[in-house]
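A single protein chain has been omitted from the complex, and every remaining protein chain is retained in its original position.
The block that comes next holds subunit A.
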Amino acid sequence: MAAGSSRLGAPMYSQKELTSKKRDEFEDILEERRQSSDLRYAMKCYTPVIYKGLSACKPSAIKDSVLQSEQVQYVIKQLSKEMGESTDIIQEEAIEILDEMGHNLHIGAIRFFAFSLSKIFKRLFQRVCVNEEGIQKLQQAIQEHPVVLLPSHRSYIDFLMLSYLLYTYDLALPVIAAGMDFLGMKIVGELLRRSGAFFMRRTFGGNRLYWAVFAEYVKTMLRNGYAPIEFFLEGTRSRTAKTLTPKFGLLSIVMEPFFKREVFDTYLVPISISYERILEESLYAYELLGVPKPKESTSGLLKARKILSDNFGSIHVYFGQPVSLRTLASGRIDRCPYRLVPRHLPQRLSEDIQEFVTDVAYKMELLQIENMVLSPWVLIASVLLQNLPAIDFELLVEKTLWLKGLTQAFGGFLEWPDNLCANKAVTSSLALHSNIVSLVNGQVVLNDVRVEDGATEELVFKRALSILMCGAYRNQLLNVFVRPSLVAVALQMKQSFRKEEIYSCFIFLRDIFSDEFIFFPGIALKDFEEGCFLLTKCDVIQVTPQEILVTERGNSVAVFLAALFRPFMEGYQIISRYLSKETKEAFTEKQFILGIRNFAFQLLQSGSTQCYEVLSSDLQKNALAAFVRLDVVKKMKTTNGFTYTVNKEEFNKTAEMLDSRIPIRKLVTARL
């Protein structure tokens, strides 16, 4: 509770209006595309509205002004002094960086994309649905202040889709921060550049020149109101479909002009892009299991053509209400440390500001989550994973409908095909995902997870693949369910009614899972109360001043909610056991992942656990990070990367907390 107090003054995170959140209606934009000429569409008159303060300039002029900026010149001079090199050489270097990085927005490329993407999208997707009210608000915002677009990141399609949509609605095309890996793709890299992408190296922490040039490049475009800036808070595509914890670097760069009052305000626009079926679903599963991801290459893209014959269902893009940075900062960052320092000096962000940036990042991700559309399949996958290896179709429909009610009660944004009866809705979902599930003799089964004997490594791998793919859909539900569910897990773990105990267990869980799920920093109590509120609303629990009691009716719900998060609980337990038994003195992350993978494979092969998800490298890394955070594992910097050692004393405490009363198979514990 104390943790919350430091930020209580700030109304950054308002408890969502859980009762009846009004959301906009969707429009399918592909419908029109299917009826009229793509060529004419690509050649249409494109005159987007622009920022009122825009001083029109070409991409090359932007590069020049970046290079000549006080900020960059200052760093160049500093470096030249320190390294004893002439400023000319460093300036050359800066020019190279700029050329490598800079976008080259070009209407021709955009028209090319508009044409070809129309073709591709129409083949891939049934519908592309957009909330037009959100578009209108965005259009308004673009004219008023610089705009930063913050979409969720699940697929490469994300930024193509977004640019495509903005083109469709005659809005200014964004410039997009993209990873350098794209540049490796011949032609495509250049095309992306011409359609507004600019490229950043994945890591450039130590390179001050790169940082200065990059930051100034982004800020110049923002200040000029040249175009909306788009980047992904999550930093990379989420392989698990869970929202990744935010990265702060770019966000703090785009917020800086406001902190320095170089702009009056900046709009942050959270955008939620949800896919009924993710293009890269199997790729991600392989990756999570340690089969390395193929490098981006044009030929790879061409090979991927075969997916063009596949059906990927609908996409929902929800443009959230533009959030005024000034409004967020009001009362928190009214005065800036920049008042006493020239604004062009590179300055470390003060703690206040860092905290603020963090809060904004989390707030934006929570807004993304709030407007993420959940398809029926997400519910089906969640039910299915709790009923492996197979479930009766009728029962599946029944349970899915039950879960639909629960999801809506928890404020999930469900798009349920109202015109179809439940049976048909489920059937069509199953059909869309036939690569993962099949209907066999009235039983719904997850492919490759049939009851077969034998547990060769290959079989385990195949099963894991299916479960991880399926899990990626269930995961979409988790951030909506996490608060009530963790209360349910805490209730189960503690086997107690005392509110205080349950709350402290909740805090522990929230903390250990804070890399897995998105929690607004420092408000554990609010999260707990929200969880309790939702459970009370659904008649699952009764809360008295001292106690929390599970109602008789609510027991099954509580069990379901706890089970939803069991893979994570179990996964972390297994990892904690691995750490206690198996590890050498110091280990690297790589060694850890290899080790845990072998350990888990053994467990799975022997049948002593069914927790296939422990094989996910995402979960493994998150767990390691969590243990580091809890001081159970010590992280040390060495010459080539980091090494880890287990802190034995702390370790036992945490392991005990994790293990307490978790009904995993007793057998396992016994045998180990």
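In this section, a residue touches a chain if its C-beta (ideal position, glycine included) is under 8 Å from a C-beta of that chain, and two chains touch if they have at least 3 such contacts; residues count from 1.
Note that contacts and distances are computed from a predicted model.
Participant: Name the omitted chain as UniProt records it, choosing among "Alkylglycerone-phosphate synthase", "3-ketodihydrosphingosine reductase", "ApoA-I-binding protein 2" or "Cullin family profile domain-containing protein".
Facilitator: Record says "Alkylglycerone-phosphate synthase".
Participant: Of the residues A:44, A:261 or A:553, which one touches the chain left out of the display?
Facilitator: Looking across A:44, A:261 or A:553, the contact with the absent chain belongs to A:261.
Participant: Per the definition of touch given earlier, which of A:22, A:202 or A:339 contacts the omitted chain?
Facilitator: A:339
Participant: Which residue numbers on subunit A touch the omitted chain?
Facilitator: Touching the missing chain: residues 260-262, 264, 334-336, 338-339, 342-343.
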